[in-house]
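Okay, here's the structure, questions in a sec.
Not every chain of the complex is shown here; the ones you see sit where they belong.
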Amino acid sequence: MNSTTEFPDYLIEYGEQIDALRELGYTYWQRGWSRGTSSNYSVVVSRDPLQLVITASGKDKGRLSREDFVLVDAAGKKVHAEAPASSAETLLHCVAAECIPDVGAVLHTHSPWSTVLSQRYFAAGGIELHDYEMLKGLRGVSSHQEAVWLPIFDNTQDIPALAEQVRQRFTSAEEPLTHAYLIRQHGIYTWGRDLAEAARHIEVLEFLLECLGRSAAIA
Amino acid sequence: MNSTTEFPDYLIEYGEQIDALRELGYTYWQRGWSRGTSSNYSVVVSRDPLQLVITASGKDKGRLSREDFVLVDAAGKKVHAEAPASSAETLLHCVAAECIPDVGAVLHTHSPWSTVLSQRYFAAGGIELHDYEMLKGLRGVSSHQEAVWLPIFDNTQDIPALAEQVRQRFTSAEEPLTHAYLIRQHGIYTWGRDLAEAARHIEVLEFLLECLGRSAAIA
């Protein structure tokens, strides 16, 4: 990571979480999951009112500085006027944090396999993962025989509309969102009770998509 | 690796082996062989009675601390009550250590290729490797013309039952286990007289599975 910078005053109290996100960004950038300023990451720092610290818009994830973060409210608005603009997809983080009461962190990565497979399976509406032992790395999954469904939303530049679609799936009785979703040719969103769990979910899901991709390549 | 932590008292005497396992974990995590808290590693620290030091359950292999290990007996029970729970698959380590008198270390990795190919070859019962010069990296193999058979066991959450199956194969006269086995969509198990040999076996086997996968991709 680049040499340490100072935190702006309004971020000092979130220093530990921010440095953890910076380290994660560097790792994901190295692996090719967050290239070209893609991806965004957040942690929930308050529940009442709901507030998240999220990556600022358009930053290189391989060299996030301590100024590249924003505190936002439940509507995705930045709390401090002097902060940089937050990620364009901030609302997707807010909706996940709002709809699942114990979410502590939301992560979006944009890897080649999640991009390629979100297109391949778009017409099917999603990807069903089953029989992989690695599924047990997802919260609440206790056997490889449980199936996990990753719905795929169509991509759009209208983030409020997409956020509304996602919100409806979070609260849907028939087909609730459980662990993650994909956006077509745009990557994956997942979350966890804390950053460690969300990061474990990213690793599990990226692994499973890679297995799916390689299986297809030798089919 | 994360900054050094202290060993709990009951692990101090195994400090060198534990630090070697931590380094290995970091390497395998970096390569994608131990993501999402998957994999587990052990060293045999006593033969009479049989005791192993093994990774604790559910730990991130990229940042194993010195507290993330457990001393277990031949039945897989932890020796010190205050230790964390050992890996769910501890018994598989114990069985390998018990059935082969000179085993000094057991390693399980969970890479994409071992996952994908264990499914592809499951119906065939295993994978035969032959004609690869790299096979000579396996203990006792002195020519690329010797064939090595990797049996594939079906995956299950019933580890005692799986351990019993594996034990029978270790002692089978017709089809003995020689160097390693796969578990369906769950990765690979191998072992060695010491950690260096077990680690060499992991590298050899991951290499050979990658060759097999890439060969299939261009077939």
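Per-chain numbering from 1; labels A and B assigned in written order.
Criterion: a contact is a pair of C-beta atoms (placed from the backbone, for glycine too) under 8 Å apart; a residue touches a chain by one contact, two chains touch by 3 or more.
The structure presented is a predicted model; accordingly, all values stated were derived computationally and were not measured.
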* Asked: Total subunits of the complete complex, with 2 given?
  -> 4
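As a convention for this text, only the chains that are shown with their structure count from here on.
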* Specify the angle of rotation obtained when superposing chain A on chain B by their C-alpha atoms, rounded to a multiple of 5 degrees. => 90
* Centroid distance [mean C-alpha coordinates] between chain B and chain A, Å -> 32
* Under the touch definition given earlier, write down the residues of chain B that touch chain A in their complex. => 32, 35-38, 60, 110, 112-113, 115-116, 119-120, 155, 157, 183-187, 213, 216-217, 219
* Structure fact -> Interface with chain B, chain A side, in the complex: residues 131-134, 137, 142-144, 196, 200-201, 203-204, 206-207, 210-211, 214-215, 217-218
